[in-house]
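One protein chain omitted, others in place.
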Amino acid sequence: MTRTLAALIPLLPLAGWIANGLWGGRLGRRAVAVIACGTVGAASVAAALLFWRVETAPGALSRVDLYRWFGAGTVQVAFRLLVDPLSIAMALVVCGVGFLIHVYSVGYMDEDPGFARYFAYLNLFMAAMLTLVLAGNLVVMFIGWEGVGLCSYLLIAFWFTRPAAAAAGVKAFLVTRLGDVGFLLGIFLAFGLFGTTDFTVMTQEAARRLALGGGAATALALLLFAGAVGKSAQLPLYVWLPDAMEGPTPVSALIHAATMVTAGVYMIVRLHAVFLRAPFAMDLVAAVGAITAIFAAACALVEPDLKRVLAYSTISQLGYMFLAVGVGAFGAGIFHLTSHAFFKALLFLAAGSVMHALHGETDMRHMGGLARRLPRTAGAFAIGALALAGIPPLSGFFSKDLILAEAFRAHIWLWVVGVAGAGLTSIYIVRAFALTFLGGSMRNLGEGAHDPPPVMDAPMRLLAGLTVVGGALGWSFTHPGVLERFLQPVIAEGATLVPRGGSGAGEAALVAASLLIAVAGIAVSWRMYVRRTLRLGSPWLSNLLRHQFYVETVYAAVVVGPARALARTAAAADRSVIDAAVVGVARSIGRAGQSLRGLQTGYLTHYAAFILIGAILLLVFWVSR
Amino acid sequence: MAVPPLAHLMLSALLFTLGMIGVLVRRSALIVFMSIELMLNAVNLSLVTFARVRGNVDGQVLVFFVLVVAAVEVVVGLAIIVNIYRSRQTVDIDDVDLLRG
Partner (left out) sequence: MAILLFVVVACLALAGGVGVIASRRPVHSALALLLVLGSLAVDYLLLDAQFIAVLQVIIYAGAIVVLFIFIIMLLHVRSGEDPRIQAVLSPVAGALLCGVFGLAVLVVLSHAAESPASVGEQFGTVQMVGRALFSRYLLPFEAASIVLLVGMIGAVALGRRLSDEAPDRGRPIPAPEER
């Protein structure tokens, strides 16, 4: 039973991909939508059933071997799925949010000629992501890892006739590929260290085989982290995510907010046993997460494009998740992953409604006063914004402050950076809200604008509801929350537990401090962008932020330029050397044939003379013997 | 005293050479053909000589067959020459170069 359910979860969307991919053009929009949403919905039901089974039999791990894939000597790799609280929690998040976004897409992509192709790709993405989440060993996870990378490319470059979209897709694929190289090397190293990449084996054997702080553990952790850096858009491999906003907005909501980019966090939590044996790597993870969080928040402050603001916001929030797992708060990391999935998807869907109403406009400088025309959308965005800023009782408050508390316990400067980032977060998200929805309405851009139809509206409402109540998953800072208790069997194994539950007063002080900063940020932003009474002018700083600290320029000069030059050289060499050799051989044979033509004069006398010469040579040869 | 076989062979070689010169130098198809016949006869002579030297009549049997084949060859070849003359009004073999490569 478990086996069937577990297998069905990734297989159902896969079937949806095949059906819509092969026959979508002929089926008609209604059928395509039903197939696409239906498969994901069915997968959600299967996930829920599996959750029920795991709940009623706690501590039960199920390894589902679908088939023996390949093996060489002692290394045997099976296509194995792992059903445990962590994977089920992730699967529920992916399926749930994915289903809502599928429904939303039916309305959003309604007039697009590539309707069937879109849903085929989206289903394929779901299949790959679910494979990743349910994977039982690193190799199967890598299949899902690469699969989501591929679908990300396909969906970012969905409108591939647009050069910007095509370039963004390629950029996303190549940058994440860089990280994937590290990931692959990590897989090889894991094979070398453990003889297998099976998660249960790795978790149980980590303490035994890996010396604490030793080179092997650190190397393995760093290599795997490299993959996470690429996939989850951390410094320095984040550059693809803002450009990825060229794709349809539901794609941004699903892939680049809620699911794919969280794969890195999930992977670290899954292999926490390994990471805990490499304190240096953990510190690096936390540092990268913290720096990314504040860096991206700073970049979002001056970004004029609404979706790009949300992209930077995602990068920043992912930084918080890495900060959490870097200090060992795995449960907090997953909690923030879940609540972030809710409110970020909500924010993206609201942004999508805005774009849908304005026929594709995303530049906030051309927006304003939309709250009057799109009240429901504005409300949804507001809820998401408050959750992002960390205002109670929304879920974002609980998850973010849990992370900050854990960070404080680890290193104080991590907490400082985190809180500063939180402040910037409030500023930029209120800025976005103000520029879009408040203020005087734009000239004629908002004329036909209206709130989205129910098919788009209902998912937003559901996500808003989840954002509001999601805090229930972990509302206490002193006792483990619902989610954390659920994940406990997984996290406890192979880890030496850091006892939580500090003094209630200390916790309260921290919470109060971060809440104060968040509210201060909202106030500052309000005065800056709504009342326009505050102005911060510093052209140097503004330029720095506008160009994202010139990271992209450095990349272009150091990486892209030489790579293009190398490609040009290689192409020229290919043309002049290899092609010339091949064609040259052909041509020289042709020329030889041409010159041999001269022998065929057509004159009988010549032919007779040739025969005579040959006969003379033969005779001379005989005579000489 | 009998004629030494070498003498016959020398005659045969000379006749063969003369015939070959005719093939290469003359341009009239008929003359070339006659030169070829000259060459064939030279070979016949050497065959008969060797038959006599070895005391074996097989050489003469071979000459018999050469004769037969030469006859057929002349017939067919002359028919071809007639055809060429009909289509091109010439028997100059240098004119028939259509098989040029």
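Chains: A and B, in written order; residue numbering restarts at 1 for each.
The rule is short, and it goes like this: a contact is a pair of C-beta atoms (placed from the backbone, for glycine too) under 8 Å apart; a residue touches a chain by one contact, two chains touch by 3 or more.
Because the structure is a prediction, the values reported are computed rather than measured.
Although one chain is not displayed, its contacts with chain A can still be listed: residues 601, 603, 605-606, 609, 612-613, 615-616, 619-620, 622-623. The missing chain lies against chain B, touching residues 1-22, 24-31, 33-35, 37-38, 41, 44-46, 48-55, 57-58, 60-61, 63-65, 67-76, 78-83, 85-92, 94-96.
FYI, only the chains that are shown with their structure count from here on.
Separating the CA-averaged centres of chain A and chain B is a span of 92 Å.
On chain A, the positions that touch chain B within their shared complex are 597-605, 608-609, 612. Of all residues in chain B, only 20, 23-24, 27, 32, 93-94, 96-101 touch chain A in the complex they form.
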